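Take this structure first; my questions come after.
Every protein chain but one is kept in place in this view of the complex.
All chains are identified by letter, namely A, B and C, in their written order; residue positions are counted from 1 within each chain.
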Amino acid sequence: MARLAWLIPLFPLASYGVLAFRGRQLGERAPYVAIGAMALSFVLAWAVFLEQVGGASAFVWRTAWAVGGDRVITVGYTVDPLSSITVAMITLVGGLIFVYSVGYMRGDPYYGRFFAFLSLFCAGMLTMVLANSFLLMLIGWEVIGLCSYLLIGFYFRRRAANMAQMKAFLTTRVGDTLMLVGIMAVFWQFGTVDYHTVFEAVRERAQEASAVVRIGGWEVPWVTLTALLIFGGPIGKSGQFPLHVWLPDAMEGPTPVSALIHAATMVAAGVYLVGRAYPLFFFTPHHEALGAVAWVGTLTALLAALIAVAQDDIKRILAYSTISQLGFMMAGLGVLGYTAGLFHLLTHAFFKALLFLAAGSVIHAVHTNNIKEMGGLWRSMPVTFWTFLAGFLALAGVFPFSGFWSKDEILLEAYHHNPAVYTLLTAAAFLTALYMSRLVAYAFFGRYRGPQHPEPDPWLPEDYARAGLHHPSHGHHGGHEPHESPPVMTVPLVVLAAFALAAGFVGIPGTGPEGGSWIHHFLKFEGFEEAGIHAPSFSWPLALRSLGVAVAGIAVAWVVYGLRWVASDQIRAWVGPLYPFLRNRMYIDAAYAWVFVRGGLRLAAGLRWVDVHVVDGLVNLVGWVTVLVSRVHRLFDTYVVDGLVNLVGWATRGLGLLLRPLQTGRAYNYILVAAAGVAVIVVVSLWRL
Amino acid sequence: MNAEALAFYALAAMVLVGGGLVVQSRNLVHAAVSLVPTLLGVAGLYVLLHAEFVTAIQILIYVGAITVLILFVILLTEGATGLRVRQRNEQVPLALLVCGGLAVLLLGVLVRVPWGPAAGPLPPYNPGAVGRSFLMPYVLAFEVTSLVILASLVGAIVIARREE
Amino acid sequence: MIGLSHYLVVSTLLFALGLYGVLTRRNAVAILMGIELMLNAANVNFVAFTKFVDPTFVRGHVAALIVITLAACEAVVGLALVINAYRHLETVNVDQVDLMKG
Partner (left out) sequence: MVVLAAVVFTFLAVGGPLFLVLAERKISAWIQARVGPKHVGPHGLLQTVADTLKLLYKENIVPHRADVVLFSVAPILVAVAALLDFVVIPFAPGWVVRDLNVGILYFAAVSSLTVIGILTGGWASNNKYSLLGGLRSAAQMVSYELPLGFSLLVVATLTGTLSTVRIVEAQPYPAVAYPCVVVAALVFLVAATAEANRIPFDLPEAEAELVAGYFSEYTPMRFALFQLGEYGSLLASSALFTTLFLGGWKGPFAFPGLGPVGNGLVWFLGKTYAVVFFLMWVRWTYPRFRIDQLLNISWKLLLPVSMVNLLVAGLLVVGIR
């Protein structure tokens, strides 16, 4: 089966090809192509995955792609536990989101294009996961970046969407450039970009004193520098602090896109890459690259969770939650919790996709993104509510939902390897439960606060309105109570909810050999054993503590937002400037806008000022002076100089007449001379011989 | 005189007579048609040199494509009208001198240089050897050539199309 | 026995013929034909040297093939230029294409 793994990304790619050229003609039938291709990939991916589960050994196929001297760049694919489980997750979640999109996007004038982009995205993502080398990975990486750009700006007539897509592309570009430099460094150091070869080399060099490079006064080991440069890519793609700013804005795209790309898969690409290149990070002196990963992750997790508490837009809350959870994963990987971080990546994909899709269903029903204008939806939208609740419980980390198991793993690893990180992550976990409960309380409980006659939908792009079309997802006319979405949208929710509930069971201790959990057995990093690092075993007190934290978060939120024993205004007054600080996203976006955007504009304006006043002034001055002087000179000129000039003119003309035949402007004359010249050179060289 | 020599002299004659007609014909269509025996003769020389693949490409590209293109352009522009127009510029005598001189000099040099024995036998299966050469040591040249093709393709279309 | 110098003689003569065509023709297409002759002469050299001097990697064949390819490119672009010139100036004689002359 593993030999056929190269077909997995090809099906969506073929679907993209068909839809790109024939999407318009296919019209309403476009999704069948995309879903059919995804289904094929899904079957193949699960076959490969189950084979790996059954204990098949890792399989790498590669062939020479470009040969430059003795350096060979290979192309191929890797099938091992990590790539197979990720591929299985992507095809499952992706397939469900495709199905959901059939309902959500119905009637869109660019229906075919949407599925074409989604297909291309899946092709890129699967390529990136299955790649055997940094270069092929980079190709997939850039394809998904491109698709993210295209899909964020899918409603391309909306200015906000255009701004968001550019922001996303440019922000991630910062990280990608660093990563590209990192890959070049890898190629420079090892002469190849093949994962296997590079990692073997890194492992061997770990013992000897690694070469250092001087930056300013510091001596940085090569490996560390390379690892950190490569980590730049994940920082951008996975929305880690300080490059996280694009992710909340990316919610301008259609909701299925937010679910697929900006929650479940693409943003996880960075985490996956860190997992894939783990030896590079691990075999640095004192694991210092991992320390950086851990701290970036922790900081991101905490800050994003703080910001999420003060947001009102449902998709924005989920976006910050995504950032925060990605921070958890990074932190998990950073504190030597290889399995824990990747396990959280998988469970998070299920429950966050679920949350986004459910949120899309809610938006679809109530025509607003503001949770303060929702309320009481549990009665009118039962399926959405129950599935959202499942996702919420999983994200908050309530026993026995999947988030509990994976988050607990991360906290466990942190507790053993880095207590400071553990403390901060526990705080973040508390905040996670808090803001999610707030969201649920506002949106689903209380009474409906939405307008009875909603104004035109803010998510309705102008061109739909101009075309006299209803927004696909908002096909029904407003004016009455929201109601449940069609089955094509709710069925994927139910399936995802089942996974959100159950996917964590593979992390229960005792499901694997020797009392460990199955996931620990399946996804493990060989380097740990060599280094004598053992995964800490499950501990009840810690699990209870994290469960307690989650319950505490929910309880606090319930008291404030559900039962309203304490008015939220009061708390707002109480925390003082903290609330506006968080509400405005810690002013990070504003700071970037001030520094980079306004700075750029200021610089341009300054240069323009210099141009207008100084340069032009000088030029004008010179001009005036010249005019003045020239007036004086005019008389002199007319009589004396002109005479001279005419003399020169006549002389030149005479010379010109003399030399004119040489410059004929006819190429064949020149060629003749050139040929004669060659003959002369031959004669001369013969002479000297 | 053995068969190889016979073939060589016949082909050489074909090449040179054809080439002479190409540069000498007043009628451009005749000149272009004379390219055919010249190029085919060169292809024949390649056969004698055991370069089958180059032969096939020579015929396919030069005779089948470039000559047709040239004929096409002649027919589209002047056709046979060239008969009434002076076909040569004023530097014929000088050109004769230079070309003749250059040829004599080069011949003198080429014939005298001892080129040394072959470094080895030709690989037996030509297309395969050429392909391997293209994709292993000369891959950069190969790729650059493909880029040039693309550029000239686009350029030709842009230049030759009628302005709207 | 036909040796390297035989081929070199043929190619030299062919080259001289081509050069003569390039130097004396007025018609742009005829000049292009002269260039083709010169390129062919060079190719004969490449292939002959491959057989008689250096067969490693059949380098000469590779060079000849690249020359053929580039000759095709050159012909295409050159003829496109000719067509364009003819359309605007109604002549393809290079000494009459002199819009830049003062």
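Rule of thumb we're sticking to: contacts are C-beta pairs under 8 Å (C-beta built on N, C-alpha and C of every residue); 3 or more make two chains touch, one makes a residue touch a chain.
Because the structure is a prediction, the values reported are computed rather than measured.
Student: Going by the stated contact criterion, tell me the shown chains that border the hidden chain.
Tutor: For the complete complex, the undisplayed chain touches B.
Student: Thinking of the whole complex, not just what is shown, which of B:A12, B:V33, B:L49 or B:A95 touches the missing chain?
Tutor: For the chain that is not drawn, the touching residue is B:V33.
Student: Hey, which of B:V23, B:V42 or B:I57 is the one touching the hidden chain?
Tutor: Result: among the candidates, B:I57 touches the missing chain.
Student: Since one chain has been left out of the picture, which residues of subunit B touch it in the full complex?
Tutor: 27, 29-30, 33, 36, 52-53, 55-60, 63-65, 67-68, 71-72, 75-76, 79-80, 125-127
The rule is short, and it goes like this: only the chains that are shown with their structure count from here on.
Student: When A-B is set beside B-C, which has more C-beta pairs in contact?
Tutor: B-C
Student: As a quick test, compute the distance in whole Å between the mean CA positions of subunit B and subunit C.
Tutor: 6
Student: At least two partner chains per residue is the criterion; list those residues in subunit B.
Tutor: As it turns out, subunit B has residues touching two or more other chains at 89, 91, 95, 98-99, 102, 106, 136.
Student: Which parts of subunit C, given as residue numbers and ranges, touch two or more other chains?
Tutor: Answer for subunit C, listing residues that touch two or more other chains: 19, 23-25, 95.
Student: Provide the residue numbers of subunit A that touch subunit C in the complex, in ascending order.
Tutor: Going by the criterion above, the answer is residues 665-668, 671-672, 675.
Student: Could you pull out which subunit C residues touch subunit B in their complex?
Tutor: Where subunit C meets subunit B, its residues are 1-2, 4-10, 12-21, 23-27, 29-30, 32-34, 36-37, 40, 43-44, 47-59, 61-62, 64-66, 68-77, 79-84, 86-87, 92-93, 95.
Student: In the complex, go through subunit A and note every residue touching subunit B.
Tutor: Against subunit B, subunit A makes touches at 66-68, 666, 668-669, 672, 675-676, 678-679, 682-683, 686.
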